[in-house]
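Please read the structure below before turning to the comments.
The complex appears here without one of its protein chains, the remainder shown in place.
Then we have chain A:
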Amino acid sequence: MKRPVSSLSLGSSLKGKLVRAGFQFTTDLQDLNPEHLSAEAGVSQQEALEALQAASSGHGVAPVTALELLQKEEEFRSIVTFCSQLDEALGGGVPVGKVTEICGAPGVGKTQLCLQLAVDVQVPAVFGGLGGQVLFVDTEGGFQVQRLVDLAGAAVRHCSLLAEDEEQRVAMTTFTVETILSNVFLVRCRDYVELLAELHLLADFLSNRPRLRLLVIDSVAFPFLRLHDDLSQRTRLLQGLGLRLIAAATSHNIAVVTTNHMTTRLHGSQAQLAPALGDVWGHAPSIRLLLRWEESRRLASIVKSPGHMDASVQYQITYQGFRDADQSERPPSKRPRSQTDQSASSRKNTGT
């Protein structure tokens, strides 16, 4: 397959010089050394080196088979939500390597689910968790440590009740409220420019922290809805942001969770609630969860996902966190989390 030189990510003047010197396709640049190229095309050595690097990196993307993808996906487990019905609907939880968006009206529990995931991603591997770290980007000011401490304490108690063998008891010594808090990195972004800056620096941050498995942005809507003067600019930036998040999720194997507001959309004369930020942004997340009230019940629905059926489950938010709606009838100790995990993963295995 021939790739034209003009499609490489190089400065336009450099590309022009190369093309004028007769280097039409990347194959023309093969087997050349920088000195040779700089003499041939009349560019500096530095530029020649850049061009050669860009041309050779184009070949670097090796095709991946579907089987390899599947194995990779199974290697990285999902983050459980501690609401077993939602986990079941999502096939084990919030997937690593994908972008998941949580939409909902104010007060329905978006931030609560984000905080819950920030704790759950740290559940040690012997309990079926990921033992990971989390970067929490707070744009709304909704991150309250007090609440994180509640959830962390409940998760620690829950796991300590489940600890049966020696290995699990050893893991419990490092799974405390204090370590949970020390594995949550918080950034506050006051506007969309700071949010974009933070994402530019994400790769650096991740390279120092290989255990980071979750990026939360709570919320994307808040800074971008301010940008109401220039809608084309907003659309462009959101599109770039979406691509950047997908790239971060797949290349670093992290789960990306964003939240979004609801807004009123008019269909003829009928007003309906719809996720904010428009249709272009709607393509960014691979999974979209909609949290909503129905009378006094809270419902979570999967409204967009390539791999799941549309489903609605009931949940509740207790002092302990994001939980199954009927949990009050069953004490948490009677509901071993690791078993539901195993059944979820075994179901996945038999299904394939």
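Note that in this section a residue touches a chain if its C-beta (ideal position, glycine included) is under 8 Å from a C-beta of that chain, and two chains touch if they have at least 3 such contacts; residues count from 1.
Heads up, the rule we're going with is that contacts and distances are computed from a predicted model.
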Original post:
Which listed name, "Coatomer subunit epsilon", "Mediator of RNA polymerase II transcription subunit 17", "N(6)-L-threonylcarbamoyladenine synthase" or "DNA repair protein", is the one UniProt assigns to the chain that has been left out?
Top reply: "DNA repair protein"
Subject >> Which residue of A:H261, A:R288 or A:K304 touches the chain not shown here >> reply: A:H261
Original post:
Out of A:D87, A:E101, A:D120 or A:E198, which is the one that touches the chain we can't see?
Top reply: A:E198
Subject >> Given A:E35, A:E74, A:E164 or A:E178, the one touching the chain that is not displayed >> reply: A:E178
**OP:** Decide which residue listed in A:P4, A:G240 or A:G307 touches the omitted chain of the complex.
**Re:** A:G240
Original post:
In the full complex, which residues of chain A touch the absent chain?
Top reply: 8-14, 47, 50, 54, 105-108, 111-112, 115, 135-136, 140-149, 178, 180-188, 190, 193-194, 196-198, 200-201, 204-205, 221-222, 225-226, 228, 233, 236-237, 240, 261-264, 273, 276, 317, 319
